[in-house]
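Every protein chain of the complex appears in place save one, which is left out.
On to subunit A.
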Amino acid sequence: MDDIDRLEKEILVLRETLRRKEKEIFEIKKEFMPKLPSKVEKEIVNQNECAKNVVKISEKLPKWAIERYSRQILLPEIGVKGQEKLMGAKVLVVGAGGLGCPAAVYLAGAGVGEIGIVDYDQVDLTNIHRQILHSEADQNVSKAQSAADSLRSINSKIKLTPYNIELNPSNALEISANYDVILDCTDNVPTRYMLNDVSVLNKMPLISGSALKMEGQLTIYGYRAKTNQNDKGYKYIGPCYRCVFPTPPPPEAVGSCSADGVAGPIPGVIGTLQALETIKLIVGQTHDNLLVGRLLLFDGEDMSFRNVKLRPRNPECEICSESPKITKLLNYEVVCRMQSKEKDLDLDILPPKNRITAMKLAEALKATNKHLLVDVRSEHEFEMCKLDGAVNYPLEKLHRSNIDLLLKDIRDCCCRVTFICRRGNDSQIAVKRVLDVIEDEYKDKITDLTGGLHAWSKYVDGEFPVY
């Protein structure tokens, strides 16, 4: 074991050295890089300002670029001009997770001149089945950093900027103003509304992907024909997220990958297609060829792709109309009545007498086998791992007839009753639901396991899986 520890530490040091040396060589190589990107970019902007100007290319692509990107330059849809635009483009990828990783891989591979990648989180082992830029060795490293390092090894000719921070209303406008396009690769409602507002206020398109379980969705919000010289519908503006979803969903209707699960290839597919739409957008495809005003629905369960038509931009939209009510960023966690970081969700809705710690529960279970353990996780999770003797009453089904069965179990139990879930939030909700309806005489024997099975694994049984 000592050897393993020692080697792991040595590897960490070596990795850090490698990181430093790669950065060093990147800085040196940069001297020899063509100055093309920034120039081309400025020209594109100029052309867009007055679309009637004849396209003028200042410099041809250098030899290395023609060779390196030849397979996509061969496509008439991209070509030399498209490649120049890609090399002059700046893309901000928000979220270095299941969507952000595959999206960024293809953008880096395509030679997008500058990629910013934002994520406040660190790499966790449970991420790796879908977050393909991170490896086992990256555990606990910042996701933004880990992603940027992997991307650098894919393409050393582009500029990569990791932002190891949480994008919030005080920094989002400023950071994104340095880019041409935003990719929404995030995992929560408040951040999605914020990115929409950033996209509208900064007048930049938002390529929005999402994935959960076996399904994915993809569309482009806030598209403006004005910024695309090829687009004849000069005044056309596509709908924004608020045009389609003016009101956030109720918090209890929102799922997450860590609570509901996700098959790795699902965000893989959607993230990859986000990259494709980004590339098409940058090279100047017009809105009828892009997922503008349309939503792609992907269901991996029966392998169906569906393209549905969305409503047009709402002339009364709170943010993207001509006279918007919203003119600056808001507090999105308040607006959506939800937190953006699920990790911080720590309910505390029960009186202390109805709570029990993992250690105390372990003692109680040692003393008697009559203790009733009610596990409120899904049947599925229950099957994955459970405490000996626990019975399963999934919270999602704890209504009407089901709750009557449970109440009977509790009344019949001659000993104490403890509710269990993964992290100790759902168990409190279940206890609350029971306390609200059960007779007073039973109330004192009901508790919930504080911190859930995570706490059990930490304080009592290290063999119990943390997931």
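In the analysis below, a contact is a pair of C-beta atoms (placed from the backbone, for glycine too) under 8 Å apart; a residue touches a chain by one contact, two chains touch by 3 or more; residues count from 1.
We adopt the following convention: contacts and distances are computed from a predicted model.
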Among "Rab GDP dissociation inhibitor", "Ubiquitin-related modifier 1 homolog", "Rab5 GDP/GTP exchange factor" or "Geranylgeranyl transferase type-2 subunit beta", UniProt's protein name for the complex chain that is not shown is "Ubiquitin-related modifier 1 homolog"
Which candidate, A:Gln72, A:Ser142, A:Asn164 or A:Thr186, sits in contact with the chain we can't see? A:Thr186
Of A:Val91, A:Ile182, A:Leu212 or A:Cys320, which residue touches the hidden chain? A:Leu212
In the whole complex, of A:Pro248, A:Gly284, A:Gly424 or A:Gly452, the residue touching the missing chain would be A:Pro248
Where subunit A meets the left-out chain, the residues are 95, 97-100, 184-189, 192, 209-213, 215-217, 244-250, 252-257, 260, 262, 267, 295, 297, 299, 301, 306-311, 396-397, 399-400
